[in-house]
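Take this structure first; my questions come after.
Missing here: one protein chain of the complex. Every other protein chain is in place.
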Amino acid sequence: MVVPGLLWLAVFAVVPLGFLATVSLWKHSLFGLTTAVSLDAYRIIANEPVYALVLWQTLRIALVTTLLSLVISYPLAMFLARLKGHHKTLAVVLVFLPFWTSYVVRTFVWLPMLGRSGVVNSTLLALGIIDKPLDWLLYNEGTVYVGLVYVYTLYMTLPIYLSLDRLDPKLVEAANDLGATPLQAFRRVVLPLTMPGIWSGCTMVFLLSCGAYVTPQLLGGTSGHMLGNVIAAQFLHTNNWPLGAALSLILVVVVIGFLFVAGRRLGLQQLFMGERR
Amino acid sequence: MKRREFLKNGVAAGALAALSGGLAYGQADPTLEILVVNALVSGPLKGILEKEAKVKINDAPFQSSTDVVSRLAAPGGTGRYNLMMSHSIFSRGPVLGERAGQERCTALDLKKIPNVSQVADTFKPDFLERGGKMYGIPIMWGYDSVLFNTKEVPADKDPGMQSWGLIFDDKYAGRIGWQDASPHMLLAAGLFLGHKQPELMNAEELNEVGKFMIAKKKNVRTIWTSFAQCSNLLATGEVVTTFGPIPVRYGLQQKGEPITNAWCKEGVLSFVQPAYIPKDSSNQDAAHAMINAMLGQAYASQMSPVCGYLSTSKLGAQDMPSAERAKWGYGILDGSTKHAPLRMPQDLNRWLEVWTRIKAS
Partner (left out) sequence: MRMPWLLRGYAAVFYAFLYMPIGVMVVLSFNDSQIMGFPLKGFTLRWYGEALAEGALLRALWNSFVVGFVASLVATALALMIALGLRHRVPFRGAVLPVILIPIITPGIVSGVLLYVSFGVLGLPYGLSTAVIAAHVTWVLPFAFLTLYPQLHRFDRSIEEAAMDLGATPWVVFRRVILPLIRPAIIATLLFSFTLSFDEFIRTLFVVGSQRTTPVYLWLLIAEQMAPFLPAVGVMIMLVSIAVAGVGFWVSGRAAKLAARVEG
């Protein structure tokens, strides 16, 4: 049963990863790649502190984005789960809809919204609330968070909504009958039972944020620099595939490690992979 | 299963019209898959080439010159495309290979490219040759300079102001744009700081440039990657001056925006792009014909008006009035405009590191 899926992954995910590791060990020269084995790429990364710095910053931004996204999406998922019938379908589709425009356009639109001559500034100026356009709306780390959270809303909302949707309302009723306040019922009944959905959403958003490069580059101005940019530069500007591959490999290893440690500490791993009888 | 079939049929019916529109291709002409700056085959330019060379052209998405040569050098890369173009500074190595006999491209049959004699003498160093055989011919050239808004920055009236310094100037703090491109930005800074050949800077000098740029970074509104971003920044007034390429200046001027480029007194950064034919590709005769057509009158004279880049062929500018030639930048050819050829530093990695440091600071 599991075989076809795993086979696909083996071919398209594992093998390329192995290839990635191999490429990271090659030698880079002006004439292109030579397949001589060398640790040059890793030596460069170890000696130049900027790479570790950017990696750390990437993890930090990804973490904050994930938490913000969770806080923002959970209430909406609750809203969706409590609707019924046509309203529910409509509301869910309305969440999907913005993601059916183009990612490119959607990200670009932030510029005329938050720029010096953009909607927000023009409106505030017209209303007399400010007398000079606000500079800080755009091109800083805050903008990156806005952009990333916006782009990843769907990824967080959907799994949480599905979990909530399958929750048997009788469980909450039972808790209420036993004297629990709504907050307690939420904390002790709803939250634990929706953990798999939360874990899914957080994993997706965290992973995506770690690899993000278009949004932070477009909205971050001179801040919010992430590893995705550095890796992209290796492939697009300097033709240094080994370095790009090495950085990617390190990112993959660090992120998976991070997930496992965090998952284990929060006991989510057991819940998610489910050691059920 | 019914549901899926229904859906498939519905979508198929709905879009058949769109699809059939794309089927009207002539079957006779050979098809060339090319990887070049897409602007070079945009609009009427593609039609001109297809007619002159009797080919059909399919252009793949161009990302950067380094990406092009990476693809050439990657396994299987010598048969993917029929024609490729990239900055000469990146091309020599991958195209010619490390030693004789390791060339990745076909030795060109110059009898099939009579227009090669039309290439201006300035571009002699940009031919890719080895052992008397020709592997790459310069087709297009251009330059990066400083773009500015004439209403906010009166540099068009004051040639003394025209300098790379504009993009480091505290006077325009918060309204400056940089391009996310090393070595370009570092070379520009190097020129401004007085290095005549900035690509030869040693590690110490490079670090000095890095420190200078980190200090000036506070003046920068944002660092852009795509040309659309750059255009948008200038057009909306978000920045008043930026490091910029020709197509952006050209596009904005077409739209009537008050943007022009500065002829930096330290020299604008000029580059050349040769075309070459990967050695295992098909339709090589047709590829030769295309190169010849690119150097011919019909195409070369239209290159600048359509996309802003400049032709290496003398046939390109020969009928242009001198004011127009100066505007496009042909002044570089006869020396009336100062330029510094964009050359690749020896240790590109170190340059990228410095640039990464600047961006991350």
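In this document, chain identifiers A and B correspond to the written order of the chains, with residue numbering beginning at 1 in each.
Keep in mind that, in the parts below, a residue touches a chain if its C-beta (ideal position, glycine included) is under 8 Å from a C-beta of that chain, and two chains touch if they have at least 3 such contacts.
Since we're looking at a predicted model, the values are computed, not measured.
Considering the full assembly, B:P75 is the residue among B:P75, B:G194 or B:P321 that touches the omitted chain.
Here the missing chain is touched by one residue of A:M113, A:L134 or A:A262, and it is A:M113.
The residue touching the chain not shown here, chosen from B:T150, B:T236 or B:Q302, is B:T236. Looking at chain B, the residues touching the absent chain are 2-4, 6-8, 10-11, 15, 18-19, 21-22, 33, 37-39, 42, 58-63, 70-71, 74-77, 80, 226-229, 231-232, 235-236, 247-248, 251-252, 255-257.
Take chain A: the residues that touch the chain left off the picture are 1-6, 8-9, 12-17, 19-20, 72, 75-76, 78-79, 81-83, 89, 91-106, 108-113, 115, 117-119, 122, 150, 153-155, 158-159, 162-163, 165-166, 169, 172, 193, 196-197, 199-200, 203-204, 207-208, 210-211, 213-214, 227-228, 231-232, 235-236, 241, 244-245, 248, 251-252, 255-256, 259-260, 272-274, 276.
We take it that only the chains that are shown with their structure count from here on.
Inter-chain centre distance (chain A to chain B, centres taken as mean C-alpha positions): 34 Å. Across the complex, chain A meets chain B through its residues 28-33, 44, 48, 50-51, 53-54, 57, 108, 111-112, 115-118, 135, 139, 217-218, 220-222, 225, 229-230, 233-241, 243. Residues 63-64, 66-67, 69-70, 72-74, 90, 93-94, 97-98, 174, 180-182, 217, 220-223, 225, 228-229, 232, 236-238, 344, 348-349, 352-353, 356-357, 359-360 of chain B touch chain A in their complex.
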